[in-house]
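Every protein chain but one is kept in place in this view of the complex.
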Amino acid sequence: MDNILEIRNLRKDFGEFTLKDISFSLERGYVMGFIGPNGAGKSTTIKLIMNLIRRDAGEIKVFGLDNRKYELKVKERIGFVYDESHYYEELTINEMKRIIAPFYRQWDDNMFNRYIREFGLQPDKKIKNLSKGMKMKFSLAAALSHNADLIIMDEPTSGLDPVFRNEILDIMRDLLQDENKGVLFSTHITTDLDKVADYITFIHNGELVLTGSKESINEKYGIVKGSQELLDGDTRKEFLGIRETGFGFEALTGNVDRVRKLFADSVIIERPSLEDIMLYTVRGSANA
Amino acid sequence: MLNLVRKDILIQKKSFLIALVYSVFLFAIFSNEVFREAVYIMGTVAIAYIMVVTSNAYDDKYKSEIIINSLPVKRQAVVLSKYLAAAVYVVAGLVIVGAMGAVIIISGIPLPVRYINLNDAVFAFSAVALLASLYYPVYFRFGYALSRMLNLILFLVLFFAPGALVSYIRQNMDYGTAHQLAVRLQDLPAWAPGTLVLAAVILLTAVSALVSLKIYESKDF
Partner (left out) sequence: MNIIISNRSPEPIYEQITKQIKDSIIRGELSPGEALPSIRNLAKQLQISVITTKRAYEELEKDGFIETVGGKGSFVSGQNKELLKEKRLKAVEEKLAEAVMESKVLDISLGELQEMLQLLYEEGK
């Protein structure tokens, strides 16, 4: 299989926080949603991929190449978008572009100008006078204008309105008409991913909770609803997280088939959203 | 690497204007009998200093190193470009104060000014190299805010050290040794002091760059 991104046993110890041996991979031609609550380690992982942080152990391969040994080759083909603008804000969009462009051998000015027009940005406007959404669009334009094969986005939609978030998703879909490209998209707004992501990787407290195709996750996971009496010491163990109310319980299972056999028709099983999976898992681990 | 130097210049176009205005004041204030020999050196060092600090201030303000190090650039290049940029600022400073001096002479403004010469360039370059060599490792290790404090100290040291050194020698050495040292120095050929200083400064810069590279290589952003 042709992986555009491959991460194996990635570890980084900050003392107060440790990213613990994360592994996942992304095939060419797909979008991976990278989810987890704030502070889960998403940005740390992305910074490790971008070599902004030095890893303590593990392996990161982009386009099959080690991201440190082939740093230049790898970064030449990555487009990055971060949650905050780190541009020189006194500069105009065009001035900033003139700084970035010469670093990329494959920079395409026509493409950049097309995106700028499409996004409704004024090239002679100073970056500090742009709204958050506008800055994000500029970032995106820069990320998409050097024929990058892997687009890495760290919380690109946080703090943006739904209309603009949808625009970003559309751009990603456009991008994926080319089956050689891939997108890694970190977010805590999982509804964006219900629509566009092919694969999901979920981390929490620096640990990998799950990784796989959205289809397989949809098949394995389920929200189970039933009456209180069904819960006892043994059955509780079947669930990753349980929410009990005075009128019954709702719980997340990672093995729908087993639960169906166990409880038969005494429970209702629904398809969980990514948000359900995230909420139940995070709550479940907080109780444990 | 040249792209990085270019970046440092593009983000502080304003500094060139400030340098120009500064050089006017420089000549207005320091064109007197005491400072006339040092005016070009002082001006160039000050301009280079302003430019080094300003570009780092912008990098710090927006945490732009995150962007820079996400581009296809090696960390080595980021470090070395800062040293190279300092040299470029010296050239810029020399051009600006040199031109200003020439303008003053040609336009006949009655100030005791001479034309800039090679000696000015060598000393300005050496002084900036010395400052940068001490400053950059601290900047790369501790960041902008702390390195500013060091800067202040360096500046003061540079101003007072020669005087302090002379009085130290006067107090602690008997006349004979001091005299002998002075004679030895005078015995050296004319090219020697400049060359020795330059060689020492180049060596120092090389060591400093190596230290900075090592620091920056393992930095987390």
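Letters A and B mark the chains as written, and numbering starts fresh at 1 in each.
Following the convention adopted for this analysis, a residue touches a chain if its C-beta (ideal position, glycine included) is under 8 Å from a C-beta of that chain, and two chains touch if they have at least 3 such contacts.
Fair warning: this is a prediction, and the values are worked out from it, not measured in the lab.
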Shown chains that the omitted chain touches within the full complex: A
Residue touching the undisplayed chain, where the options are A:E6, A:D198 or A:E250: A:D198
Contact residue for the chain not shown (choose from A:R68, A:R105, A:R173 or A:R258): A:R173
Residues from chain A at the interface with the omitted partner, ascending: 29-31, 169, 173-174, 176-177, 179, 194-199, 213-215, 218-219, 270-271
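The rule is short, and it goes like this: only the chains that are shown with their structure count from here on.
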Approximate Å spacing (C-alpha centroids) for the pair chain A, chain B: 46
Sites on chain B touched by chain A in the complex: 3, 6-7, 10-11, 58, 62-64, 66-67, 69-74, 218-221
Chain B partner contacts - residues on chain A that touch it in the complex: 47, 50-54, 71-73, 75-76, 78, 80, 82, 84-91, 95, 98-100, 102-104
